[in-house]
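Of the protein chains in this complex, all but one are displayed in their positions.
All chains are identified by letter, namely A and B, in their written order; residue positions are counted from 1 within each chain.
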Amino acid sequence: MLQLQILLPAILNGLATGAVYALVALGLTLIYGVLHIVNFAHGSLLMLALYGVYFLYNLLGIDPYLALPIMVPAMFVLGYALQRTVIATASHGREENILLVTLGLSIIIDNLALYLWSADTRTINPSYAFETVDFGIAFIAVPKVVSFAGALVITGLLWLLIQRTDLGKAIRALARERQGAQLVGIDVEHIYAMSFGIGIACLGAAACLLLPSYYAHPGVGESFVVIAFTIVVLGGMGSFAGALVGGFVIGLTESLGGLFLGENLGKIGVFVIFIAILLFRPTGLFGQRA
Amino acid sequence: MRTPGLLVLLVLVALAPLPLLVHSDFWLHFAIMTLYFGLLGQAWNLLGGYGGQRSFGHAAFFGTGAYAAAVLQVDFGVNPWACLVLAGLFGAAAGAVVGALSFRYGLRGSYFALVTLAFAEVFRIVADTVPFTGAGVGFQIPLKQAVANFQFHDKPGFYAVILALTALATALAWWIENSRFGAELVAVRENEDAARALGIDVNRTKLWAIVLSGALSGFAGSFYAQYFLYLDPRIAYGVEVSVTALLVPLIGGVGTVFGPLIGAVALRALNEVSGVITGGAPGLNLMLYGALLIVILAFVPDGLVSLGARLRASRPLGKLGHA
Partner (left out) sequence: MSHSRRSFSRRAVLAGAGAASVAVIGAPAILRAQAKSVKVGIIHPVTGGVSYSGTQGRAGATMAADDINAKGGIKSLGGAKIDAMLSDAQSKVDVAVSEIEKYNEAGVSAIVGGYASFICLATTQAAAKHDIPYVVDVGTDDRIVSAGLTNTFRFSPGYGVFVKTAVPALKEINAAAGSPAKTAVIVHEDSAFGTGTAGLLSKELPGIGIEVLDVIKHPTPTLDFNNIVLTIKAKNPDIIIPANYYNEYVILARTLLQQKVRPKAIYSVLGGGASQYKFVKEFPDAAKYIMDCNHWFNPKNPAALDLKKRTEAKDLFYTYEVFLNYTAVMLLADALERAASTDRAKITAALASSTWSGHFMPYGPTKFENGQNTGARAVNLQVQDNDIKVILPPEFASAKAVFPMPA
């Protein structure tokens, strides 16, 4: 029953999806690590990005991978604007309200999408969508292979940004010590918004990599928000390495869960892990103990 | 500011004769759905408003009550009215399970919100898999209109039931405002550690709150099942119920007796207005709800119920120096 013939492709598929999940979670963990915001709208914004890639393909004929230089900056700008205008003002800085404000945002975005574009699932059909790469023991769809590689590359770039640039230094300083950062002249509001923007820009990249093997639908946000949070909590809030490892773990859980428990029950694995982590080890695998 | 018991009683009594004055099915349905929202919102309010434990997964209690009521009457022949009571018990039990785990492990704030969301999803997935709920096929209660079956030929019967349930919930909220338990609950909300230092058993207080909240949610679930005669995992445990449960009190005014009722009226009215304007396009009313939530959080954080007090406060000072 546990033939390698079906187990190996399932594992490879899970790792490929996991890499993209990691990219989604990276944005979330950055936002939490710096702003201490539990961004409930993260899934909805990913959904928006997926629609963006969909329309770029359908209306302008732009291949999703070629849409990266459009989507990433666009989502960055959206994120920056949201933090600077809506989130910062509506929450009055109260942490308990930030979650609610981002919840409100997610409700608005999800239902705006439903209203504008209806609940039909939107898929794109580029020529390579159903082609496979023959790995000997498994055929893996081309889009999955590309998304795996792409996610790793972008994660690397993000790491470089945070570790090797002045902006990254400012972000790290602010994350560690807000008042100190202010004292050395860092424009707190601006850097906050930059961090949020970068976190959302990750979603733009993830959407480009994801759409060829996935779909756009107003409800996608809801599914992703829990997956993203599970990975972030599993990996430890604010930890990059954690988000990466967590992403792979969750991708594998989803794929193997579906294989062994069926398409309906298989989805339970992620939530069970989420609850278990929250209850027993809320700081996650790589997080600092509070 | 405590709500006077007399006021609560007056409002509820005034609502009672509505079906004698209004004959239109459309308006009766509006009244029923408003009270139903009010019930759901009041349930959340007990835990999230007075208790400060904001759950994002109240559907877990609602759905459990709904399925319990449906399955027990159809598959086990239990009297549907008895199922209403049992639904409350099942909802309370679900609350106890979620509460026991979450509070025992010290989950608060955002973490509590997220874990309740996860629980609701787990329940949904299980309901989608196990055969007795009908799984993906859904669960239908056969049409057998008779008062003994908790299925009325027309709306006034349903109105009476939902009014009674919402009145119960509202009375419970009033009791919390005036009881020792309520005082302890509010103390826990304001500062958990200080409350503990005062000798309050924090976990037990929170647990009682979630159990009561779960019971009321279970009643709401049973009512839904009888009014619509159809359930499936998405209806019972989906995000829409959880979001409605928290939107209603947040918009109306958390931690107040009338907040959930006012919030319910606001949301249902918004629903109807948006329906007239757009012809019922999907998504629009929820979108407006979300926008209203953000507006309230930004400008009227204590909810619509506080508007009256704020308007009074902003009037120029009268003769004796008070508004």
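We adopt the following convention: a contact is a pair of C-beta atoms (placed from the backbone, for glycine too) under 8 Å apart; a residue touches a chain by one contact, two chains touch by 3 or more.
None of the values given here were measured: they were computed from a predicted structure.
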Contact residue for the chain not shown (choose from B:Phe26, B:Phe76 or B:Phe299): B:Phe26
Residue in contact with the excluded chain [from A:Pro9, A:Gly79, A:Gly150 or A:Gly246]: A:Pro9
Interface with the undisplayed chain - residues on chain B: 23-27, 29, 128, 135-138, 140, 142-143, 145, 228-230, 232, 234-235, 272, 275-276, 279-280, 282
Hidden partner chain, residues of chain A it touches: 1, 3, 5-6, 9-10, 13, 118-121, 123, 130-132, 139, 141, 213-215, 217, 255, 258-259, 262-264, 266
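The rule is simple: only the chains that are shown with their structure count from here on.
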For chain A paired with chain B, centre-to-centre distance based on mean C-alpha positions, whole Å: 32
Chain A - residues contacting chain B, complex: 38, 86, 89-92, 95-97, 99-101, 103-108, 110-115, 118-119, 218, 222, 226, 229, 233, 262, 264-265, 267-268, 271-272, 274-275, 278-280, 282
Residue numbers on chain B that touch chain A, as the complex places them: 54, 56, 101-102, 105, 107, 109-111, 113-115, 117-119, 121-122, 125-126, 128-129, 135-136, 239, 243, 250, 281-287, 289-291, 293-294, 297-298, 301
